[in-house]
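Let me begin by handing over the structure; questions about it come next.
Missing here is one protein chain; the remaining ones are kept as they sit in the complex.
Moving on to chain A:
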Amino acid sequence: MECVFGLVGNGFAIVAADTSAVHSILVHKSNEDKIMVLDSHKLVAASGESGDRVQFTEYIQKNVALYQFRNGIPLTTAAAANFTRGELATALRKNPYFVNILLAGYDKETGPSLYYIDYIATLHKVDKGAFGYGSYFCLSLMDRHYHSGMTVDEAIALVDKCIMEIRSRLVVAPPNFVIKIVDKDGAREYAWRESVKDTAVPAA
């Protein structure tokens, strides 16, 4: 149901996530932002148990900030990914977090990078990755159309292809998506893709 996917392009990394918050058969809200800005140049796109998702990603965010205050320089993307994986691994055999994460970041020295971190603390550095039922479609599409060094426009076109595929082929397809990008200028929201807008409640 929850779909998160991302890819690395030429000097940037892009992640997209669905924005539905679901509990059993009820959709709580359809504009839940699941891509957290970890620090100025990192994005964490998370999916899974909603309590764990928020708790775990906020915990990582505050620890990344603490590192920066203690040491005067920010963590690299690789270091942040390994720290995240370490926390998941430590909790795994006691009280596991059910959160899947795609961590996208930009480092001045090494450029853009994307890390696949699943809930049992698997860590892979990847060019493209996806979680959820949507991954069955996204990974195939990305395998077909992805090439290294894509421009932002090419990458967005591929992201849109993936969103279209999810919408048309997944039985409980999430209606709305948010896309965020990280490059040398920082991490920021790129666009929303909404097919269902929340209507404003008229005044009584």
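As a working rule, contacts are C-beta pairs under 8 Å (C-beta built on N, C-alpha and C of every residue); 3 or more make two chains touch, one makes a residue touch a chain; residues count from 1.
Everything below uses one rule, namely that contacts and distances are computed from a predicted model.
Of "Disulfide-bond oxidoreductase YfcG", "Cell division cycle associated 4", "Mitochondrial import inner membrane translocase subunit" or "Proteasome subunit alpha type", only "Proteasome subunit alpha type" is the UniProt protein name of the chain excluded from the display. Set against the missing chain, the residues A:H28, A:K62 or A:K197 yield one that touches it, A:K62.
Shown as candidates are A:H23, A:R70 or A:R144; the residue that touches the absent chain is A:R70.
For chain A, the residues touching the chain absent from view are 58-59, 62-63, 65-66, 69-70, 72.
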